[in-house]
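For this view, one protein chain was removed and the others were kept in their places.
Up next, chain A:
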Amino acid sequence: MTATGASLGSTAIEGKLRSPARPYGKKRSIMPGFGITFGFTIFYLCLIVLVPLSAVFVRSAGLGPAHFVDVGFSARAMASYRLSFGAAAAAAAVNSVFGLLIAWVLVRYEFPGRRLVSAMVDLPFALPTAVAGIALTAIYAPNGWLGQYLEPLGMKVAYTPLGVVVALVFVGLPFVVRSVEPVLADLGHDVEEAAASLGAGRVDTFTRVILPAIGPALLTGFALAFARGVGEYGSVIFIAGNMPFVSEVSPLLIVTQLEQYDYAGATAIASVMLVASFALLLVINLIQIWSRKRMAA
């Protein structure tokens, strides 16, 4: 039994620590319970995740390529992808800027209420999305808390694609803050001191020393926020307006088609979204492998 490259990475260390008298794999571990815990893990994983997921792909394959492209890439579906992916990217970009700023302020500065603010950052993880959705709508609707002041300025937020971005900023913010925060905290002052002693100003030090160091973490945060935004439904549907071709996100289109018993359309769009999310997951894993290598170097 050899450790695969994909395993946790701890096996290499343990291999070194293991005494030569007990060569790897010759003696069974005294630890009990492998059979039952491993077996249950695989069984539960298949039952809840793998079999249901495969149903989407098998059903899509059953449509045949021509029909699949027809319904999976129809004009209305394409418009929904553009909105879902575009708004998720815009929101993740906004969150990258402000999430980094918030992480910076939380790590570097002392101010009254800092802990309270830090706890607040996780609110989007804890607040049900539907609650966030109706609250944001109450704020940004044309007669809403802020909407009534924005409307005369010609800014319509609710019931437009901009509303989708606002909702996705809400759900995505903690991903960026929590990705960047630990890396920023670990970043030693010595590199910054070195940069300063070589004559760099704070802005120079930030863009040329700090930003490259936290780059992978920021990218991970962006990708996590983006991935979450693409599939988001609850917080979006109340504020979006849900006009086909204009403000209809892909998850909503799936729901609409299901309600009209258009299973083919719903399934095709779902598998397009699944492929996109798996690609994103792969990208996130690659970023993390890349950053671990950089750390080790």
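Simple rule for what comes next: a contact is a pair of C-beta atoms (placed from the backbone, for glycine too) under 8 Å apart; a residue touches a chain by one contact, two chains touch by 3 or more; residues count from 1.
The rule is simple: contacts and distances are computed from a predicted model.
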item: Name under which UniProt lists the unshown chain, selected from "CoA transferase subunit A", "Sarcosine oxidase subunit delta", "Sulfate transport system permease protein CysW" or "Dihydroorotate dehydrogenase"; value: "Sulfate transport system permease protein CysW"
item: Options A:A61, A:I134, A:L211 or A:M295, residue touching the unrepresented chain; value: A:I134
item: Selected residue (touches chain absent from view) among A:L63, A:A92 or A:A227; value: A:A227
item: Residue ranges of chain A at the interface with the undisplayed chain; value: 1-8, 10-11, 14, 29-34, 36-38, 40-41, 44-45, 48-53, 55-56, 59, 98, 101-102, 104-106, 109, 111, 115, 117, 119-132, 134-136, 138-139, 145-146, 166, 169-170, 173-175, 178-179, 182, 189, 192-193, 196-197, 202, 205, 217, 220-221, 224, 227, 230-234, 238, 250-252, 254-255, 258, 263, 266-267, 270, 273-274, 277-278, 280-281, 285
